[in-house]
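Reading through the structure tokens given below for one structure.
Rest of the complex left out; these chains stay put.
The first chain written gets the first letter, and so on, giving A, B and C; residue counts start at 1 in each chain.
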Amino acid sequence: MAKVIGGYSLPNMPWQDKPSDCTDPVWRYSENPILTRKDCKGSNSVFNSAVIPYKDGYIGVFRCDTMELWPTLHVGTSKDGIHWNIKDEKIDFIPFEGGKVPNYGYDPRITEIDGRYYIVFCTNFENFGDTIGMAYTDDFESFHMMEYPTLYYNRNGVLFPRKIGDNYALLTRPGAPGHCLLGNICYSESPDLKYWGKHRALIRVTQGWQRVKVGGGPTPIETDEGWLLLYHGVTEMCNGLIYAVGGAILDRDDPSKVLYRTRDKIMTPEALYERVGDVGNVVFPCATLCDKDTGRIAMYYGAADTCVGVAFTTVDELVSYIKEHSM
Amino acid sequence: MAKVIGGYSLPNMPWQDKPSDCTDPVWRYSENPILTRKDCKGSNSVFNSAVIPYKDGYIGVFRCDTMELWPTLHVGTSKDGIHWNIKDEKIDFIPFEGGKVPNYGYDPRITEIDGRYYIVFCTNFENFGDTIGMAYTDDFESFHMMEYPTLYYNRNGVLFPRKIGDNYALLTRPGAPGHCLLGNICYSESPDLKYWGKHRALIRVTQGWQRVKVGGGPTPIETDEGWLLLYHGVTEMCNGLIYAVGGAILDRDDPSKVLYRTRDKIMTPEALYERVGDVGNVVFPCATLCDKDTGRIAMYYGAADTCVGVAFTTVDELVSYIKEHSM
Amino acid sequence: MAKVIGGYSLPNMPWQDKPSDCTDPVWRYSENPILTRKDCKGSNSVFNSAVIPYKDGYIGVFRCDTMELWPTLHVGTSKDGIHWNIKDEKIDFIPFEGGKVPNYGYDPRITEIDGRYYIVFCTNFENFGDTIGMAYTDDFESFHMMEYPTLYYNRNGVLFPRKIGDNYALLTRPGAPGHCLLGNICYSESPDLKYWGKHRALIRVTQGWQRVKVGGGPTPIETDEGWLLLYHGVTEMCNGLIYAVGGAILDRDDPSKVLYRTRDKIMTPEALYERVGDVGNVVFPCATLCDKDTGRIAMYYGAADTCVGVAFTTVDELVSYIKEHSM
């Protein structure tokens, strides 16, 4: 049995038992999608969003695209992790010294380190292109931008929830402008969250469902088997891309070492709300809730770039699957 | 309250009140789609079609693609604007002197000027490429082709329902061959519907939902606030294009001046018949019925290049929305 | 009345009468799809598969893509042609002398000649690209690879069920790497199934629904009117490709001569399971069951590269339609 290290006790987190006829390692919440554009006033869509335990409930940072189709980030709160109140006003980030107010933000992840919350998302590097934005908040009221960890043409930043040795650790996916058809996951370190280096190649595209792009997903979960990382993998078919979910286990002491990594995907678009939408055939996980006591996992994912779904699994189920279906 | 200038009294036009939970400026007819391929014998699809009041009911020119997938135009009639009889035979246009019989036609608009009906559509410029076709009819039996208003690589011609000063006025969207990924709306004038000039830039692509193409939609509605123009805007996502609907208000006396123009879209594909079809994620308006007394509008639009839907709104609702969400 | 030559008496083959309101030449089985990924353990999808009468029931070779999204071929058996048992283990082909074990296989067709079964499919030409793979089996247990009939960049091989004169006859579709946007059907002959020549152009892309690619479908059915060939035709729309079904009648004595060929398509994606899936808007026939006594045909087709459907028609219905809608 894989044991969760650190993490949260979440006895009341969202949960449904695995259906008896399910042979996949994850199963969808029966009331999916949990969030649609109707939950976010004046929005075109809500998807690719992150949540985290906070006080006696949950809090999240949600990607709500405007009717102009401009991505903005909004705070939302929930008692049960299923029903959410999303604020009408987008987050107004406070720029760092010498920096500019980001004019858009999307695909957020949230990581808590030592009681401070870090939001890692995609934003605008002074109109040169997309880059990794990073901000911290202590209260989900004020969000303070930090220096960009990377140059532009980079997305899918994922911050580890503790230091590795003396350094903070970050995953990113260098890319190219537009809907680029390439992307591998890299690992970088920083002594101070300001200057970054020790860049390493981590997970590269291979073949099949993950031959075009791979990118980090939710904040990794530390277990005694290693860091449990979910990631998205993308392939291109005759009529477009398919975004699916894979997983990896990274060395606990040196996460730039991949111990296992899925050859077979863990989850693929199947439900109509995943197949059909602004970008059909997309499941894109950005966050998990994980109960350290039972290993139960609720994975929050964007569906078809249109709405938010939840799927369930456990740490054990994932670790076993990843090891057995590793390449 | 915006007042309709000219136009028709249509007390029996199709109508449904706005649902109480609707927060968008338009709402769909509950029995959509109103026309599918079954309504047009031997057709692959029926979409992007135009209607107009005629005698004691309505008449229309419908795009019915054959099973060869060749676009043809058919006349249809209706008592109530919802149930239509579409003729089996396509329209046989009578060529202009020196011109050829058009071998295809699509995306028609109908405009009445001084009791004569003009059909403006896309057709073939002597096998060089698509261009604006224009024909007139007095009886919807004989359709007389007129000289092409523009050279080729042009689509989405929209004729104003009255002269502006001494000239007729036309919107077009110059483009490029194929499913081009560019297109802005231009304004041109003609003293005689034969020679055209005074070409002006009108509405250009910007960002978000309308960053790839914009093209004129139904015949503009004259109001005391200006010409009310609906247009389609197109963006490109990872898995293809999305066609949505925006609006603008043009100066009454000089429609080459844009007074307002939507930053936010008015309507976007949401219903399954708009999301899924030969070309998914398309709403494409080609005509409105507007009751000059109440300002009620029934907008006819092609859905997913497969069927025809109707959506309702009012002149007031549109004018307010366009002004409040203008860029 | 077109008469079937050779072929099988299949009094118990799958069948449903034509619905009274159906005006198309084929009609779908009411319980479609008959096979989904749940029928093929650990698979992402099952589609584009071939079946044939065998012993007192039916046998088939099924394309089951793994969760790595790697195409593999599996044997399946059925009593009624509707409910199938698909083997968990993929077919392990025995390489020809000097050849390699094919590392993937897809889009199979099955042809019986003189009591021996030939599987023609797409496979890997020594990592240079896709080519036509050919194998024979006498028992559906051992499958023996034969020399590749063609060089690489070729797909959709279809073997005729008897010799034409002294030679075997094969259709192929030369192409290019990837999801190529071109493809015509060629005809080749061989005295020994090892060396091939007398290559002839057969069916080329034209316009409309079949302007991008055409490729052979199920094994041709011999009738006194000629060889009845179903083929797929592909067009490209704004948001991707559409795969539809057409038909041709080839000269019985010299199948390199096309007697008739559809201008209008026979079947086009309409059902939700054909519109939505890993590759939406695809109907792709790979096999038919045909009762020589009644002319009833059950056509097996892949739907949206995700599942398998069945549609019904008759030899008469097809022959009449092809002749009347020929170009």
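The criterion applied here is as follows: a contact is a pair of C-beta atoms (placed from the backbone, for glycine too) under 8 Å apart; a residue touches a chain by one contact, two chains touch by 3 or more.
Note that this is a predicted model, so its numbers are computed, not measured.
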Where 3 copies are displayed, count of copies in the complete assembly: 6
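To be clear about the criterion, only the chains that are shown with their structure count from here on.
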Chain copies touching (chain B, chain C) - same or different residues, decided at half shared: different
CA centroid of chain B to CA centroid of chain C, Å: 42
Residue numbers of chain B (touch at least two other chains): 239-240, 276, 280-281
Chain C-facing residues of chain A, complex: 23, 207-209, 235-240, 242, 263-265, 268, 272, 275-276, 280-281, 325
Complex contact set, residues of chain A against chain B: 41-42, 44, 66-70, 179, 239-241, 276-282, 305
